[in-house]
Structure formats: structure tokens, C-alpha cells
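One structure is given below, encoded as C-alpha cells.
What you see is the complex with one protein chain gone and the rest in place.
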Amino acid sequence: MNFISEKAKIGENVKIGKFTVIEEDVEIGENTTIGNNVTIYKGTKIGKNVRIDDNTVIGKQPMRAKNSIFQKEKKEIPPCEIGDNTLIGTSTVIYAGCKIGQNCLIADLATVREDVEIGEMTIIGRGVAVENKTKIGRKCKIETNAYITALSQIGDEVFIAPCVATSNDNSAGREPDRAQKMKGPVIKDKARIGVNATILPGKIINEDAFVGAGAVVTKDVESCKVVIGNPAREK
Amino acid sequence: MNFISEKAKIGENVKIGKFTVIEEDVEIGENTTIGNNVTIYKGTKIGKNVRIDDNTVIGKQPMRAKNSIFQKEKKEIPPCEIGDNTLIGTSTVIYAGCKIGQNCLIADLATVREDVEIGEMTIIGRGVAVENKTKIGRKCKIETNAYITALSQIGDEVFIAPCVATSNDNSAGREPDRAQKMKGPVIKDKARIGVNATILPGKIINEDAFVGAGAVVTKDVESCKVVIGNPAREK
Partner (left out) sequence: MNFISEKAKIGENVKIGKFTVIEEDVEIGENTTIGNNVTIYKGTKIGKNVRIDDNTVIGKQPMRAKNSIFQKEKKEIPPCEIGDNTLIGTSTVIYAGCKIGQNCLIADLATVREDVEIGEMTIIGRGVAVENKTKIGRKCKIETNAYITALSQIGDEVFIAPCVATSNDNSAGREPDRAQKMKGPVIKDKARIGVNATILPGKIINEDAFVGAGAVVTKDVESCKVVIGNPAREK
């Protein structure tokens, strides 16, 4: 038993589980499989051969806290788009206003916020949070529980190990005009960040650099260099 | 299609999604919106203008493991209360026995355990775990994936950055009487904790102190001081 809008366009050979809600103007390509207890919000565009697992929510509009510094932003965000052959896990939450490429994997319990673009063949691991206004390239691996803060710029073939933490606000929530000053990390092509490393706001990790496990990056890291420790220094 | 108890009191203009279960004696204030696949347990009191997103569970009774040191505690916990205008995300879990103030945001995939009090206008970020017997003041921001251990005391206007980890048990699960010795962190008004910092059991972070990103706090931090490093030292 499902609630599927008569105004949704469902492709051939699409399989839909039980207790799932699909709103109006949703488009789903052929051979896509959708699980149980899924909600897909209005206007969402889903490609062919996509797999969406149980209890997942696609196309959710953001909530704004009363004291959010983003409170005044536009209220209605355009639908999200999910490319062909992409796999989406269980209890995953994908917001409106993001574009996810072809052949991606967005694993269980991950969240992808609005105004995010993810290139093809990129893996977003289990429990990863990709915050808003972020761009991630192609063939990246963002591993389990990594935290990608708002305003991050991540190149192609980047590897971010499990539990990596990034940040974008040097004032730590203090300055009233911090929304204008926030800077996410810039992580360039083929850079690698080790498990549970910490990246301070606005730091640049250049091409092919390697940040060691548990390092705390307080300065930019040059191309091809390896840094370790707290604070991180060249090895 | 929903299962709504005849003994629930649903206010005017409340919107309820599909496949949602609302048990007996639940009270829901006017203009509240509830998503799909939501479960609200018996006796829960929800204010006006509240938004509860899909797949969220409110008012759950705790489970006790066979070898939990809290095994012998009271079995039935009173219902939870959620204040007016509060927003609750997707796949969020709120236990019985907690009180959440007005104008709060409890984001996606967060969990709030029993015997927790959260002041008004506080934000509990995506994926945050607030453990039991904890008090959090008003206008705090507890950001994505931060871990607030049991027995924490957090003042007003505190900022806890993403991925901060706290602890309460110096014996690390060893001493049989550790339940009596456990001490959560005490984080006083306007203190700020940087991304991925670690706070050892019972440490006091005084008013307006700043713990740097990735710092490991092994001693109390004085008011207005900044500490960084592993172990954390004054800057």
C-alpha cells in the first residue's frame, strides 16, 4: 500500500515497496527500485536504474531555526535531481536543491543538504553529513561519518577517511556577521585526508597532499606534502 | 492512512502525513505539522506550530541492556514534552522523560535521551546524541555529530562545534561502582568548544572560555582563556 500522486511520472519496470509516499510531479526513470517507508517530495527527478532503500527521504525542504543566521534566505528550494545508476541507502536524507551525479553511492544514514552538487561516481559514506553550499567532484570517496561543513569545495578523486571533521567559522558561532566571513575548506584533486583528522576553517589542502590520521590542520597544506600531528606539521 | 488513538487530543489545523502512529493521551497543539512514518508514544505533549519530519519517533521508552549499569532504574518514564514552535527533523529519536523548550531545532538523525532538559531557542544539530541526565541551557548551538555524554551540564549560549566528543567515566567501563563516580563535563555560559575537540570526564569549561579545534581537554579551563593542543594548554 502506497500513496503515489497521479501527477507523478513513473518509468517502466519501476519497483516500489510498501508504505511509501511519492508526491506530485516526481519523475522516476525506468528500472529504478524504491524501498518501504520512503518519502519522495514533489518535483524530485530520479534517473534510471537507481536504488533507494527503506526509510529514506528525498527532496526535503530545509527547516530554519528561529535563531539561524540563514533565517532570511529564500524559502522554497527547487527539487533535487539524482543521476542514473545511483544507489541511495537506508534512512538517508537528501534535501531539495541538490544535484547528485550518475553512478554515485549515498550510503545509509547519510544526509545531503540543499545547494550541494556531487559529481559522478562519488561515494558518500554511511552517516556522512554534507552540509549546504558545497561542491564535491567526481570519483571522490567521503568515508563513514566524515563531516563536510557548509561552503566546502572538494575536487575530483579526493579521499576523505572516516570521521574526518571540517569547519567553516573561526568565531565559533560568536560574531554576528559570521555568515559573511565563513569559509569552508578547499580540498583539491587527489588530496587525501586521514581518519579523524580535523581541518580548520578556510584551509586549503592542495593537489595530492596527504593529511595524516588524527592531524589538526591549522595552515594550508602544499601540494604533494604529508602533514601529521596536532598542530599538523610536514613530516 | 494513519493509526491515531481516539484518546489523542489533536489541536486545530494539525496536519498529519501518511503511515503515522499516534498513541493514546498524546496532546498536539494547533497548527503543528507531522510527517510520514512517524511514531508518537502515549502521553507525549507537543506544543503549537511544531514541525516533526518523516520517520521520527517521539516519546520512546529506553531499552536496558542485560549488563547495563543502569539496569535497576525505574522502568516507566513519564512522557516527553516539546515546546511551541520547535522544529524536529527526519529520523530523529526523542525519548520519554525529556523536556524540550520553545523555538528549538532538533535536527535530522539526532537523539535526545530520557531525563534531559533543553532550554528555549537551542539548536541540537544533525546527528547529535544528547545522552541521559543532561541539562542544556537556552540559545545554545550543539552542532552536527557532537556527542554530549550522560550527566553533562551545559549553560546558556554555549557553542559546541561539530564532532566534539565528551566523556564521563575515567575508568572507561572498568570499575563496578563507576555509575556512582561518573562525572559529565560542565560547560558554562558562552563557552565555545572547537570542532572535534575532546573533553575528559568532569572537566569544567568556564564562562566564555574557548577550546580550540582538535584540543584534548585534560584540565579545567579558566574563564575567558583559550586552550589548544593535545593535551590542551593555554595559548
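Per-chain residue numbering starts at 1, and chain names A and B are given in the order in which the chains are listed.
Here, a contact is a pair of C-beta atoms (placed from the backbone, for glycine too) under 8 Å apart; a residue touches a chain by one contact, two chains touch by 3 or more.
Everything numeric here is computed off the predicted structure, so don't read it as measured data.
The residue touching the chain not shown here, chosen from A:R51, A:R64, A:K99 or A:R174, is A:R51. The omitted chain makes contact with just one of the residues A:T44, A:N85 or A:N206: A:N85.
Across B:T32, B:T111, B:S152 or B:N206, the residue that sits in touch with the chain not pictured is B:T111.
What subunit A contributes to its contact with the hidden chain is residues 1, 17-19, 35-37, 51, 53-55, 85, 87, 89-91, 103-105, 107-109, 121, 123, 126-127, 139, 141, 144-145, 159, 161-163, 192-196, 210, 213-214, 228-230. Contacts to the hidden chain, counted on subunit B, fall at residues 1, 3, 19, 21, 37, 39, 55, 57, 60, 63, 65-68, 91, 93, 109, 111, 127, 129, 131, 145, 147, 149, 163, 165-167, 169, 172-174, 196, 198, 200, 216, 218, 230-231.
The definition used in the following text is that only the chains that are shown with their structure count from here on.
Seen as a C-alpha superposition, subunit A sits on subunit B after a turn of 120°, to the nearest 5.
Here the spacing of subunit A and subunit B, counted between their Cα centres, is 24 Å.
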